[in-house]
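A quick write-up on the structure given underneath.
With one protein chain removed, the remaining protein chains of the complex are shown where they sit.
On to subunit A.
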């Protein structure tokens, strides 16, 4: 029981796409990729923004675009650009003052695209900027949906998650995100397992019940009854002499 595989929990995890932009692709913005995806009728793309400021006032900028595909098999992929020189420096500065690195995605529904009902507001999450820097931009982003396919929450963690104060010397480490992206739908809570239990009970009953039921009372205890009868007979025949002996003794 203890070794329930994690895949059991993350039922709807779809393998994610890691996009590593080449050096020349610094001009290749996420928006461009998103435009290209408009031709795909079943999927759509939403902006994926981030904010990291030394004064901790949120100013969200584009980090990339999320391509979402609803329906039976929900999938998500992310196309994102590299961090610019300026951004890298800001991120490092934020990390030094223990600021936060925040991300946000707009509230959308994965299934209900026909109505085009735009919900206002964003889903926000954060991670300590220092842990992002120390993990060399290795983040795990999880999108959570509810039963009807609305995005309800987003979370971001870095692996490793700790801030140990190690300096990141290599500028290259902070250029591209190494993102693992998953989308999680709610799991169905189990119902009481009556059927299985009854089945098991039946099997047990069969195993145990059959031979016992066939035996009648006499069949079970014939030796006791026989023994008792013999004893009674023997004692009744021996009684007069024994009684006489007792009388004589007293």
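FYI, a contact is a pair of C-beta atoms (placed from the backbone, for glycine too) under 8 Å apart; a residue touches a chain by one contact, two chains touch by 3 or more; residues count from 1.
What we mean here is this: contacts and distances are computed from a predicted model.
Peer 1: What protein name does the UniProt record of the undisplayed chain give, "Auxin-responsive protein", "RCC1L protein", "ER membrane protein complex subunit 1" or "Origin recognition complex subunit 4"?
Peer 2: Of "Auxin-responsive protein", "RCC1L protein", "ER membrane protein complex subunit 1" or "Origin recognition complex subunit 4", the absent chain's UniProt record names it "ER membrane protein complex subunit 1".
Peer 1: Using the document's definition of touch, tell me which of A:148, A:216 or A:236 contacts the absent chain.
Peer 2: Of all options in A:148, A:216 or A:236, contact with the hidden chain holds for A:148.
Peer 1: Can you list where subunit A touches the absent chain?
Peer 2: Residues of subunit A in contact with the hidden chain: 1-2, 4, 6, 9-10, 56-58, 98, 100, 102, 107, 119, 121-128, 131, 140, 142, 144, 146-148, 150, 152-153, 155, 157-163, 184-194, 196-197, 200, 204, 207-208.
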